[in-house]
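The complex appears here minus one protein chain, its other protein chains still in place.
Here the chain labels run A and B in written order, and each chain numbers its own residues starting at 1.
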Amino acid sequence: MNENAIYRPEQHAIYQPKNRSLKWLEVRLPILSLAHSSFVAYPTPRNLNYWWAFGAILSFLLGAQIVTGVVLAMHYTPHVDHAFNSVEHIMRDVNWGWLLRYAHAVGASMFFLAAYVHMFRGLYYGSYKDPREVLWILGVIILLLMIMTGFMGYVLPWGQMSFWAATVITNLFSAIPVFGESIVTWLWGGYSVGNPTLNRFYSLHYLLPFVILGVVVLHVWALHVSGQNNPAGVEPRSKQETVPFTPHATIKDLFLTVVFCILYAWFVFYLPNYLGHPDNNIPANPSVTPTHIVPEWYYLPFYAILRAVPNKLLGVLFLMASIVILAFVPWLDTSKVRSASYRPLYRQFFWVFAAVCVGLGWLGSKPAEGNYVLAARVLTAWYFIHFLIILPLLGLVERPKPLPASISEATLRKAPGAAVASGAAAPER
Amino acid sequence: MTATTASAEPTRRDFLYIATATAGAAALAASVWPLVSQMNPDQSTIAAGAPIEVDLTPVAEGQVIKVFWRGKPIFIDHRTPKEIKEARDVDWHTLPDPQSDEARVKEGHDQWLILIGICTHLGCIPLAHQGDYDGWFCPCHGSQYDTAGRIRRGPAPANLALPPYAFLSDTKIRIG
Partner (left out) sequence: MSGTSKICALALAGALAVLGITAAGAEESEIPPRVEWSFAGPFGIYDEAQLQRGFKIYREVCQACHALSLLSFRNLADPGGPGFSPAQVKAIAAEYKITDGPNDQGEMFERPGRPADHFPSPYPNEQAGRAAHNGVLPPDLSVITKARGYERGFPWFVFDIFTQYQEEGPDYVVALLQGYENPPPGFSMPEGAQYNKYFPGHALQMPPILTDGQVEYTDGTPADVPHYAQDVTAFLQWAAEPHLVARKRVGLQVMIFLVVFAGLLYFTKKKVWSSVPGHA
């Protein structure tokens, strides 16, 4: 990539406040010009499609989760004797408590849904490639933090699934040789999952979202340094190939966020318990394990991978590897072409991979027996083959379609009739 | 904005923008309301704050008992004739918070003084039968109340408040 040819954010005029007191502030803390260059003037490739709105949707969801979570914490009691009843107290007695609690519980699912779409978009359009590797890795870190936060949040209502999820997941660490048992005892703060465990999970569940927020800031920072990728996968080369973030991207993102909220509200108001498990309405009982222990749907693919491996330590390692491997994708993918639009073979393998993930998810919800295990093994193998063999190999053997010389050409190719004199009618702020 | 299509129909475009912005503001306001409202007393707290009934028979003359209603201490003071006299002999018009003793008790039940036991200064609980006026003395900042619970000296601005209550019979009251 020729660095000099890329149109970069810094080339925009620096914002100068007109108001006197704002000028006073600007000299001492240039926060206005920072906000302006980040969220107003920031040049956005003009050919972004709706899949690019999921970053905004995720920001909205993170905010919604933090706000509803802080409010729920005002009524929740992190004690094994009171946790279940305090959640029911929220549902029954607190003003709008049912709404806040369902919004938070469903919000977690929506968060993962949007994050997965966001990730698959990145995989499809090669958004992890040079110069966006750090941006992508920060995203993987956010995913890891989300997994931890979501898991600990699920434990808090202290139902049967909460308790046994806590038991099973913390027991993963017992697979570590020599130190495993001590680590698990340390995690629990006791000799089994109990009140100390619940208390620390509550503390961390409150903390981690703010850590996520911090990494999100880095993620957005990295994004604004390298600029956004786009469906064509070629960098914008002139001001004419970009639009200012505000109002163009802002209004588009807002529109998609509201559309996403329709889905969110559908679940909150009409199917609030659909994504949960009935067993979590039974108070935690350390003496009885539910017949089928299933995690929340968003962990199911990882859970299927864990169970597909017959060895305990290896199972845990495969589980970890299935997430960590994502961080290496920028180097595992050897293709010079970013967008799957110009990679006919990769495009097909992408969809096979997506189907494999869905299949793993479905298998994760099934009992680990018979053909289910066999299928889970096949799909687990494919999951890793995709990253370790197909991605490196495809870059070498695939013959990509000719790349457009510019974003303008890409849009022209797509809609030949529309906007002939594209360069002339560029938007101005 | 460019001047090409946008300025052709400024009123229609403006209307669209205003409608969208209004809807957005409405959405914001509607979402904020549950977040504010949830801090108000919840249904169980409100139900627990229902009126309580207190039997006065065990309270001897000269004795003050403390009961709790809505988390607040309620003083039930069975006053002696001396205390009643003290409360009535004073020229109440000259007091910091002028109020007659008659106005602070229920007619025909002059011996029963029912007060919210919270100092009107900053919320401490005054001590009974202490201070220069035989009434209440607040240990926090030295406010002194008389045998009718009226402020006489100190930083408190008002008399001890009266809870809503009624006599169900001569020996039973309902507070709340």
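The working rule: a contact is a pair of C-beta atoms (placed from the backbone, for glycine too) under 8 Å apart; a residue touches a chain by one contact, two chains touch by 3 or more.
Just so it is clear, the model here is predicted, and its values are computed rather than measured.
*Asks:* Among the options A:Leu25, A:Val40, A:Ala375 or A:Leu388, which residue touches the chain absent from this view?
*Replies:* A:Ala375
*Asks:* Among A:Trp24, A:Tyr274 or A:Trp331, which one is in touch with the chain left out?
*Replies:* Checking each option in A:Trp24, A:Tyr274 or A:Trp331, the one touching the absent chain turns out to be A:Tyr274.
*Asks:* Of B:Arg13, B:Lys72, B:Arg88 or B:His129, which one is in contact with the hidden chain?
*Replies:* B:Arg13
*Asks:* Given that one chain is not shown, which residue among A:Asn47, A:Gln65, A:Ser226 or A:Ser322 touches it?
*Replies:* A:Asn47
*Asks:* Across the whole complex, list the residues on subunit B that are touched by the chain not included here.
*Replies:* These residues of subunit B touch the chain that is not shown: 1-2, 4-6, 13, 16-17, 19-20, 23-24, 26-27, 30, 43-44, 47-48, 50.
*Asks:* Which subunit A residues would touch the chain omitted from the figure, given the whole complex?
*Replies:* Residues touching the hidden chain, for subunit A, are 46-47, 49, 51, 85, 88, 91-92, 98-99, 102, 124, 243, 247-248, 251-252, 254-255, 258-259, 261-262, 265-266, 268-274, 278-279, 281-282, 291, 340, 347-348, 350-352, 354-356, 358-359, 362-363, 366-367, 369-372, 374-375, 408, 411-412, 414-415, 418-419, 421-423, 425-427.
Methods note: only the chains that are shown with their structure count from here on.
*Asks:* So in the complex, which bits of subunit B are touching subunit A?
*Replies:* Counting only subunit B, the residues touching subunit A are 2, 4, 24, 33-35, 37-40, 42-45.
*Asks:* Looking at the complex, which residues from subunit A come into contact with subunit B?
*Replies:* My answer: residues 67, 71, 74-75, 89, 92-97, 99-100, 254, 425, 427-428.
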